[in-house]
Structure formats: structure tokens, C-alpha cells
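Quick one: this structure, given as C-alpha cells, is what I'll be asking you about.
All protein chains of the complex are present and in place, except for one that has been dropped.
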Amino acid sequence: MAQVALEGIHKVYPNGFEAVQTCSFVIQDGEFVVLVGPSGCGKSTLLRMVAGLEEITEGTLRIGDRVVNDVDPADRNIAMVFQNYALYPHMTVSKNMGYGLKNRGLPKAEIDAKVQEAAKMLNLTDYLDRRPSQLSGGQRQRVAMGRAIVRQPDLFLFDEPLSNLDAKLRNQMRIEVRALQRRLGTTAVYVTHDQVEAMTMADRIIVLNGGRIEQIGTPKEIYNAPASTFVASFMGAPPMNVLNATVGSDKHVTLDEGLELPVAAPASSSGPILVGIRPEDLTLGEGSTPFDVQIVEELGAQRLLHGTLGGQAFSVSVSKDHEAATGTIPVGINPGAVHFFSRDDGFRI
Amino acid sequence: MKRAGFTNPWLPILLLVPQLSIIVVFFYWPAAWAIQSSFYLQDPFGFGSTFVGAENYTDIAQSVEYRKVAWFTVYFTAIVTFLSLSIALLLAVKADNVLRGAKTYRTLLMWVYAIAPPVAGFLGIMFFDQSHGPLTRFFGFFGWDFKLGVDYFDTATAMIIVAVWKQIPVNFIFFLSGLQSIPRSVREAALIDNNSGVRRFWDVTFPLLAPTAFFLLIINITYAMFDTFGIIDTMMKGEPGANPMTLVYKVYLDGFRGNDLGGSSAQSVVLMVLVLVLTIFQFRLIERRIHYT
Partner (left out) sequence: MADLTQTQIAQPTPTRLRFKWSAVFDHLVLIAGSLLMLMPLVYAFVTASYDPVTIHREGLALTFGDQLGTNFEKALLEKGGFTKTVDGMVMLKNSFILGIGFAVGKIIISMMAAYAIVYFRLRFATFAFWIIFTTLLLPLEVRILPSYEAIQRLGMANTYSGLIVPLIASATGTFFFRQFFRAVPEELVEAARIDGAGPVKFFIDILVPLSRTMIAAIFIIMFVFGWNQYLWPTLITTDESLFTLVRGIKQIVLTYSDAAIPEHGQALALAIVAMLPPVLIVIFFQSWFVKGLTESDK
């Protein structure tokens, strides 16, 4: 168990490409932290620096009390689960799981005991003598996890482990992975591009974009108080509606096309602004703002209505009880659920 | 055969005719001819030949000369294969490790592939020249009076050195390619599991390189037995005499210089059988190729 502290961590490749801008944060002992963002945002690079698979250009990395910048991956007491599992093709499941322990000089009996225990936890006991090529994707994934668990490391690192699984298996494994981590209490850093995984699994989420950390917070904080339009639109599906508006001298908020919104502008702002409203924070049928519905998407448990509000693209989501059809409907906006962002840099106001 | 094929009746035949006819004329006909004449003894003055049954074969089996050449072939093949494979493996592993200059090293290490065996042999003659070849001097340092072309053992050593030199590039290329096809994530997993580079190599890298290694083994054996003809021919400077030679060279010698067509053909047949066994072995191996993925 250990705390992971990143101080001033910065990654620049020899060709000049800045993969991770200078950042600092602390991951608490036992915490499950998810690094989430689109492809190329630097989340994997960050993870790999923690693992020791990438060199840290600047900054200090501490695992526990130790500074580990120059420590070999094998000596950092970490375990990693790769996206494509990275199982040793020529070894059986039990050998795969025991390899890391073998190299640390544990006696054979002890290794066998630990492997058995981990196999039981992951329902792999029947497969111990098989080779990876004889296993299904889900089973291979569990072997990869077994390999990590058996080491009882200070830190688990996950690099998009569920991406190669089909949707149904993914949902199931999400729950299993989280439950396992809770049970073991080991600090975990998990990388994914899937915001659903981030929201459902994390104690805290770190949202990255273009090498920069956009926000760190609990899932609730991220969802309810996104720090920028990027976080607001990346996290949560369907995405938040972001509207171009202006705050007039009378403190009224008017959309660029002219429609006035019945919301209170933030105290200090004036001039151009971005207004964010989540699709579920609107009520159909009441209120004074006209919403022009063009497409209705039926999802079963909810309905998504897509159209325009005051000339700008807009979506509303309602539960299955609300009937909906195309045409113009008035919608009510929950004033407490409106977010404001600066038009210059996208940051929250 | 593709599921979606064409059913034109005569076109495929037309397409196959060139290849098949060349093969029949220059492969099957000669092969059959060789087998047939191995059972005959040709009159040296060209007055025809007499059927002698398996006599040519028994002659071979009893010939001291043949046995000597056979042993040399085995010895030569084993050493050349072992040396060129190990040196190439070492170089490939290092070339794979190195971050900078990988491409340059690869170019420098593989160009020798394009040199013709006799040219390599010619260079060998110059290097082992009795009076002032650099390698002769080098060996002289250690008190070894190197006599290329005169001393059997010395000539054999020189041939081995040249043959190994010529073969390293091919093995290097295959090993490097094999190394680069091991998934990066497997190697990273090994980095996390094991902090010793040497142990990582033997536990993870080498087993995954095994298919390539087996395949190269067969290639190298074939090379040492047959493709070194040019090297051997050149380095004995045209005087076979008591010089070391491989079995295939003896086939050529007895057939073309010695005019012993029957004996030479019998030797060819023996080699044919040997190659048959090797190739079957190779294809079996490829089929059962240790496919882990």
C-alpha cells in the first residue's frame, strides 16, 4: 500500500513533442484514481512514467517514501495490467502468474499457494494449465489481473484493460475489477478513454486533454461542477449542451441569435459567455423557452430529443414516462443547474 | 483455392505451362536421369555404360575418401551453423536494444548478404595469403603457422571463417525481424516482472524466438552443405587434391573432373535423400510451428 506523489512531472520527447505538461498531484493510499481523456491526451504516457516504462523528463515521482525516477520497473513494487494483456504466450496460466514471484526468489510452495489463491479469486482454477492461446479474451484478461494480484504490490496500474472486450463483458468486468481493488485495498491508477468507466469506477478522476490536466475531482464534482467546457462535454452522456450567449448590461443572458434565457448571469461577468445546461436538467412542457424538436431518439429507459433552442443545437433527455414528438415545446430550465464558462478559454466562471 | 475463383478451363493451364515445363525439363528429367545413371558404370572412354546395380552405392559406402568428405561436411556444417547463428543472435539482440543508430547498424551488418560466395572466397584467399595475409599474420601472433591450401586443417579453418562471415547477415536479419515481432507489451510486462536483462532474455525473449531459430537452423544447414560451393571451390585455388571439401563438391568433382558419372550420380542421389529428409522435417516444423498466439 502506498501513496503516489507526482511533483512537477513533465514529459517531452526528444523530437520536441510535449506529451505531458508539468503537473503535480498526490494519490492517496488505497485510492482508485482514473486518468481519463481522448486518444493522445497523455494519460497512457503518465501511467507509463509511473511504471518506469517511460523516462520522466522533469519532476519527481515518489511511491511511498521513495523517489523512484531512476528505479527499474521491476524494483518499484508495482504491477501492471496491459490493454492486450501481455501474457507470456509460451507459459501456462500458472507460470504466467507465478513468473514475477519466481524472480523475487520466493520458494516454490509459497508461489503455488499464492497462485492458487489468486486463481480462486478470479475463477481461473480450472485453467491453470492452459496456455493463453487456449483462453477467451475475458479469461486472458483475468489472468493478466491474476498476475498483478499475486505480487501483492504497493500499486496497481491499469492501461485500458477492458478496451479489447465486447460491451457486455466490459460492463461485467468493470464491477469485478473495482470490487477486487476494494477488497485488496491496494492503490490503483487506471487509464481509460471511456468516461463511463471513469465515472463508475473512480474514487477520483483526473481528466486530461492535450497533455494537460483539466480537472481532478470526485465523479460527483466532475459531473456537477466541470472546470471547463472540455470536461463538461467529455464527461457524461449525452453531452452537456453548450450555448453561445452574451451577458447584457442589464445582466440578462441572451443567446447570440437573440433568445433570452431565464437564468441569472454570474455576478462578475459581462459580454460574451458560454452557457452549459445538461440535457436532463430541463423540464418539458413548463417554462417559457421554446425548444424546437426535430429528432426523437428512443432509448427505452429514456428519450433523447434533439433539436434547436433559439437557433443553436440543443438536446433534452426525458424519462420514458414523458411522451414526446417533433414540434416546438416549451422547456423549463433549472436555474441551479446552469453552468457558465468563459468564451475565451473555456474555463468555468 | 479461393472460394471466389474463375472457372475458365484453359487459361490456368496456359498460365501454368511455362513453370511446369521448365520444371519438368530442368528438374524432373535431370533428377530421373541422375537416379538412373547411378545404377550404371560409365565407360571412361565413352563406349557406353553397364548396369551395375547398387555397386556404385556400395562403393560409396566403403570409400574412405567419401567418408572423410562426409565427416568434414558434418563437422563443417555444425560449426558454421553454430557460429553464424550465435554471432548473429548476439548482434541482433544488441541491435534491437540500441535506441540510436539502429538503422545504420542494420545496414552495416547486413550488406554482406549480397556478396557472391566465390568473391568472399577470393577475399579469403587474400586474407589468408601465406606471405602477408592479415589473418595469416594474426594467427602467426599466436604461433600458428597458417598454410592456406597446403595444410588441411588450416584450409578448413579458413573456409569456416569465410563461410561464417558470409552467413551472419542473413541470420541477423531474421533474428532481428523475429525480435521485433515480439509484442512490445509482453516485453514491458517482463520488465516489470524481472529486473535482470539476462534472465528476461532467456525466460521470455528466447522462447518466443524459438520458431525463428528452428527455421534458421534448417536454412543454415542447407547453406553450409550447398551454398558454400563457391567458397570452397575458390579457396582451394582449383587444386582439390588433399583439400577439405563438402559432399556436394565431391559430386561436382567426380562428375566433371573425374568423369565418374555413375559414382557422382549415386552421390547426388544420396544427397537428394538427405535434402528430402531435411525439407520434410522443416515443413513439419512449420506446420507445428510453435504458434503461441
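Letters A and B mark the chains as written, and numbering starts fresh at 1 in each.
Keep in mind that, in the parts below, a residue touches a chain if its C-beta (ideal position, glycine included) is under 8 Å from a C-beta of that chain, and two chains touch if they have at least 3 such contacts.
Note that the structure is predicted; figures quoted are calculated from it, not measured.
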Requested in this report: Could you please point out the chain B residues that touch the chain left off the display?
Outcome: 1-8, 11-13, 15-16, 18-20, 22-23, 25-27, 29-31, 33-34, 37, 87, 90-91, 94-95, 97-99, 101, 105-119, 121-123, 125-127, 129, 131-134, 165, 168-170, 173-174, 177, 197, 215, 219, 222, 226-227, 229-230, 233-234, 237-239, 248, 251-252, 255-256, 261, 264-265, 268, 271-272, 275-276, 279, 286
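What we mean here is this: only the chains that are shown with their structure count from here on.
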Report summary line: Chain centres from averaged Cα atoms put chain A and chain B apart, in whole Å, by 56
Query raised in the report: For chain B, which residues count as touching chain A in their complex?
Result: 183, 185-186, 188-196, 199, 203-204, 207-208, 210, 290-293
**Report entry** Touch list for chain A against partner chain B, complex
**Finding:** 51-53, 72-75, 78-80, 82-90, 99-100, 103, 131-133, 147
